[in-house]
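One protein chain omitted, others in place.
And now, subunit A:
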């Protein structure tokens, strides 16, 4: 079979015999749907792509805590407060699993964190939208976590072992998140007129951004083909978006609310959902850093990092002292 990894131009384009052997073993593992493990040889571009993807995913979990943490202290009932707290705490847990998975590829968590704080690394653009009302806790759970799950379930079979295994745990827990979101909206939709309006407003604001979470349409997604060849990605952006929009189109009926997409329908001939044109200019603009909350989200992370510096230094100093006294 053809090698799964494109060759770089230049002298390195002529691989050594050992490299050719390693590449064939790698290709065979991918071909057999087996897993690549941390100690296995892997082509550099595969390592880089995965490090970028897994760390972006970790950063998204960590930044994604903020819009929801924003409502913990104001949650309107103690039960909701408790569920929301558990959920945001889970996200921190997911961040940790994922940083650990990324570390198996050879980049330390401190370095990954630094990439986030200095703006060199990206995270999911959706978290640059603000959570303006309580119903946003519902919409984020139902739509944002829902889209994340649709994206992530196939990643449980990703060719890189530690990533796939981390995703199995993450997906199980995300299901709880999506449910709590849906349940918030369900309660609001059965509540007072103001509560219904709140729920509808949140859905209106999060619908399009959540559909854009799957990334640009397939014909404009340059990296997708390589990721699919490496079996990191199993379905295309549009396939996943289709699956998701079909699901929420049904679920929204239970809420007695609507999606802000009047002509959304299933085209029997094309066998696909037809949804409104998504605002990709806005998407690109948010990615560039101009979303409603980009600056705020990053600054919160920087602030926590800055203000926690003395604590981390003390912990390191204490650990060193302990080690010394054990040696002595």
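The rule is simple: a contact is a pair of C-beta atoms (placed from the backbone, for glycine too) under 8 Å apart; a residue touches a chain by one contact, two chains touch by 3 or more; residues count from 1.
As a working rule, contacts and distances are computed from a predicted model.
Per its UniProt entry, the chain excluded from the display bears the name "1,2-phenylacetyl-CoA epoxidase subunit PaaC", taken from "1,2-phenylacetyl-CoA epoxidase subunit PaaC", "proton-translocating NAD(P)(+) transhydrogenase", "Succinate dehydrogenase iron-sulfur subunit" or "Alpha-D-ribose 1-methylphosphonate 5-phosphate C-P lyase". Note on the undisplayed chain: of the listed residues A:86, A:228 or A:284, the one touching it is A:86. Considering A:33, A:268, A:281 or A:307, the position touching the chain not shown turns out to be A:307 (whole complex). Of the candidate positions A:41, A:176 or A:235, contact with the hidden chain is made by A:176.
Of the listed positions A:22, A:130, A:187 or A:226, the one in contact with the omitted chain in the full complex is A:187. In the full complex, subunit A touches the omitted chain through residues 62, 65-66, 69, 72-82, 85-86, 88-90, 92-97, 99, 134, 149, 153, 169-176, 178-179, 182, 184, 187-188, 191-192, 194-195, 247, 250-251, 253-254, 300, 303-304, 307-315, 317-318, 321.
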